[in-house]
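To keep things clear, I will list the structure first and then write my remarks on it.
Just one protein chain is left out here, and the rest sit where they should.
On to subunit A.
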Amino acid sequence: MANRIDSLFVRLREAERKALVTYIVAGDRSLEATVPAMHQLVQSGADIIELGVPFSDPSAEGPVIQRGHERALANGASLRKILGMVAEFRRDDSETPVVLMGYVNPIERMGYEAFADAAREAGVDGMLTVDLPAEESASFARQLSEREMRNIFLLTPTTDDARARSIVDAASGFVYYVSLKGVTGAGHLDLESVSTNLNRFREMTELPICVGFGIKDGASARAVSEGGDGAVVGSLLVDAMGAAETDQAALEKIGALVAEIRQALDG
């Protein structure tokens, strides 16, 4: 079976549509809330589900996603339980790509090979391991590629050309352009720099480029994804998950946010 991420981008390119990548932290609110939230994201127009794997020391995250990690860990979330959530999601959705985004230590603890087997079995399509840069990732990358899972890397405004080339060489599925300096959820967008950098990376790779960090609504999603292949929305959804009074209200809120962004991207 072809990888779901690859198939998705083929379909989107044919339809000339942008990908909407949505991030939530697995186990946020409760262990049971995650799978319904994943389905809600898809129903509201998400193309890819990025599931944050909580870590005790999420040093690349801003306060919003940090708190999401803390809530999920307090609920007892773990890498193994999250693979169970993906498997449960797959019973009703065999098409939407699922990417796990997290830190390397929980994966190392499980063992690269054991993890890759279990992730493949559960229906994971790609990994974005925040603190495993390309030059440290060779052995993990081999385990993923042997199982047709994609290895997604970040590019940043400060990634120089030589380094960007080595990253896109190691990457598969898509690459994720971080449109801001700093941690997740920070600051303001500089659209001109986004466009300049996207053009720079475009010349290096055929891989789809999704843009994230700093997306607050439909308009900013549309603006940043202008020269790219999609938008990644994270802190906005995690904030909504954390703030809602009830699980039902959380589902409605993330559904509404995603629907608005979907409309802006397609409009």
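Points worth noting:
We take it that contacts are C-beta pairs under 8 Å (C-beta built on N, C-alpha and C of every residue); 3 or more make two chains touch, one makes a residue touch a chain; residues count from 1.
Everything below uses one rule, namely that contacts and distances are computed from a predicted model.
Candidate names were "Cell wall protein", "Multiple sugar transport system permease protein", "Tryptophan synthase beta chain" or "Cytochrome C oxidase subunit IV family protein", and the UniProt protein name of the unshown chain is "Tryptophan synthase beta chain".
From the set A:20, A:85, A:100 or A:132, the residue in touch with the chain omitted from the display is A:132, counting the whole complex.
Of A:30, A:43 or A:56, it is A:56 that touches the chain left out of the display.
Residue in contact with the omitted chain (choice from A:8, A:85, A:104 or A:215): A:104. The chain omitted from view is touched by exactly one of A:22, A:40, A:66 or A:172, namely A:66. Touching residues on subunit A toward the chain that is not drawn are 55-63, 66, 70, 73, 78-80, 103-110, 130-133, 135-136, 153-156, 158-160, 163, 167, 178, 181-183, 186-187.
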